[in-house]
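Of the protein chains in this complex, all but one are displayed in their positions.
On to subunit A.
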């Protein structure tokens, strides 16, 4: 009996519901054309049959997202190898009003790269060459489909570092990172992509290739058009090339992992870290106890702060501090002095510092692993929000209370849909990740969470999407963060450059 139950649960978690079934109110727009045998023949001639995917088994990985929350019904995935091919594809699709969805590494968290209905998927994964790197200026030029980690490893050999780092680095594409304006773990130190991207190569919906792949740090001639595409989520053009400024790779990196008692202490420690670590501070991440407990289930090893004999330490909050600099002795001394002073003042109760590279990776795992660990029980509702620091963590507590009041949450009772509410994120950027870990996706849970969370954020003058973007999930909620005038301007731009609306429909605005 129990075996049967288990088998059924396994089975049910295997099947992802079609987005069109989960959201029956959204209908396919009849203005879009449908794929015909002639369409497929055209693309086979253009790209070759191995880059024109029509097999259902092969298509399924392009139709589903990594959270197993969204599932499209695309019957065609194209994998162009050149910018020229992307241009030909869009020209054709625009002519026949065929809707398309551009897709990078498919690591998005808001369903932005997944078709809603039968949109043609344009995967950039075959456009994956590193074009050039300038040793003196540190300017890297790459195709959009280059995997972030590949670019970073390449830069490491030259003594440089990619100014962006995030948990999905092993799969995500640089083009996708730029199109979604990804934030990530190094933003505190190196700033957002709006600053580090120097130029883009973009194919507009009618097939026009817009090339601004120059390597100028300063250029005050006219509107800075590339900014329009950074964070546009594939709605007004497909990015095919990126030119980006990369800083020198720090020679000395230290990680401290600390245990604290309260969110108050987390904020104070952040303030002190900014003051005392100053230019070597490169990341300041916070995690609550619940997020670490969830990660424990997933990593299945003892927590770095666990003392002899205990599996899990007893602190309410955890902080990961990364320092990066050019002189190890200098950094070690600074970090040590800082840690001693915050411990003496009892802001920090306990902590560890990485002694070698493998410990450094282990410590990062306890932060980066949270995202994957959140889906451990079946799925996750993810909210990625910007809020003023003092009230940031209140959202986690209030969300949990709401779920408790609705009797939907329990860590042990598997008949309740929600397992736990966990909070973590980039304190340095005022960015909270609120994850509601669930056993199954459930309309009742959704009704408790939305629009409550968005209204709460609006009240505190925050943003409903700090770095994940709008995509499909937050399309209807942009009004909580942007004014009517702003939304109108966004829509005007979209309609002007994509009058047929073929690029990534049903999303964004």
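Keep this in mind: a contact is a pair of C-beta atoms (placed from the backbone, for glycine too) under 8 Å apart; a residue touches a chain by one contact, two chains touch by 3 or more; residues count from 1.
Criterion: contacts and distances are computed from a predicted model.
The unshown chain of the complex is recorded in UniProt as "Probable electron transfer flavoprotein subunit beta", chosen from "Large ribosomal subunit protein uL30m", "Nicastrin", "AP complex subunit sigma" or "Probable electron transfer flavoprotein subunit beta".
Within the complete assembly, A:304 is the residue of A:184, A:304, A:325 or A:469 that touches the hidden chain.
Across the entire complex, the residue among A:130, A:343 or A:389 in touch with the chain not shown is A:343.
Listed residues A:171, A:316 or A:359: the one in touch with the omitted chain is A:359. Residue-wise, the contact with the chain that is not shown comes from A:351, picked out of A:145, A:205, A:325 or A:351. Counting over the whole complex, subunit A has residues 251-252, 256-258, 304-305, 307-308, 328, 339-340, 343, 348, 350-353, 355-359, 361 touching the chain that is not drawn.
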